[in-house]
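Scroll down for the structure; my scribbles are underneath it.
So, chain A:
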Amino acid sequence: MIGVHQLTKSFGKFKALDSISLQLSKGQTVCLLGPNGSGKTTLIKSILGLVIPEAGTITIDSQAVKKDWQYRSGIGYMPQIGRYPDNMTIEQVIDMIKELRPEHTVYDEELFHGFGLDKLKGKTMRSLSGGTRQKVSACLTFLFSPGVYILDEPTAGLDPVASELLKEKIGRERTAGKLILVTSHVLSDLEGIASHIVYLQDGKLVFYKSVEELQVATGELRLNKVIAQVMKEGLRA
Partner candidate 1 sequence: MKTIIKYVLLDLFRNKVIMVYTLILAILAISVLNLDDNASKGLLSLLNVTLLFVPIITILFSTIYFFNSIEFIELLLSQPIKRSKVVLAEYYGVALPLAAAYGIGIGVPLLLLAPSTAAVTLLITGILLTLIFSSLALLIFVKSKDKTKGIGVAIITVLFFTLLFDGMLLAFIYSFSDYPIDSAVVGIIAFNPVDLARVLMLLQLDVAVLMGYSGALFKKFLGSATGSVFSIACLLFWVVVPLLLSVRIFNKKDL
Partner candidate 2 sequence: MLRTVIILLLLASFISDADSTTIRLNAGGSLQAMLDRTPAGDTILISKGFYKQNSIIVRKPITLIGEGFPVFDGAKKNEVIIVTANNVRLIGLHIQNTGRSSMVDMAGIKLQNVTNVLVKNCRILNTTYGVYLQNCNKCIVEGSTIKAYAKDELQSGNAVHAWKCNNLLIKGNMLSGHRDGIYFEFVTGSLIEKNVSFGNIRYGLHFMFSHNDTYKGNVFENNGAGVAVMYTKGVIMQNNTFYHNWGDAAYGILLKDISDSKIEHNKFDKNTVGIYMEGSSRIHVANNEFTNNGWAMRIQASCDGNVFERNNFVGSSFDVATNGTMMLNTFKDNYWDKYDGYDLDRDGIGDVPYYPVSIYSVITEKIPTAMILYRSFLTDMMDQVEKVMPSVTPDMLKDDSPRTKKWKL
């Protein structure tokens, strides 16, 4: 579904991505892992077209995405930090995004109601806490039921209830056959969600394996143990 081929990107002398190749397909929940500065966000942004790669190609449904911006209608993106114009209300933000995608008429407002945003919709973004803003971001991500989700640290800043709600939602979307690409530092949050792990370090792809494979290879069941084991064994598992 998403094909990344020989993707390279550097910022000045710093190589953020070093010829990364990946093939992600429907129904997968791919978890993007790696230390800070390993290129996770750059990879995500490249897929979204926020970062322009210097070499390599990205295809979505075997269509190259260069220059074409229409493909983004098939992606729901939840950024790490959601900041919105101060004086806009929640309702206005949501209305705006809806108006920007006039081809959609059916909206998935499960999270909007689930997070209780319907009760806050008249509030301005400036008056909201970081967590609430994150809820708005999540809500916008799932609004159009796209085929691909890209979630950058989705649970950061969310309270446990909301976090759980979001995870359930992700689970349901996966069952519906969507491709989900997610980064998180909180491995336990990915427990039971992730089907595959992509591990990046210094802009290089270290491995891309299914969770089952890793569990078998390491003999561990819990995701954080699996990862810890992998890292300890010198990442050559």
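In the analysis below, contacts are C-beta pairs under 8 Å (C-beta built on N, C-alpha and C of every residue); 3 or more make two chains touch, one makes a residue touch a chain; residues count from 1.
A quick word on the picks: all candidates are chains of the complex that A comes from, given by their letters.
Source: prediction; values computed, not measured.
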Of 1 or 2, the one touching chain A somewhere in this complex:
1
For the chain A and candidate 1 complex, residues of the former touching the latter:
9, 11, 45, 48-52, 69-73, 75, 77, 79, 81-88, 92-93, 95-97, 99-101, 137, 140, 150
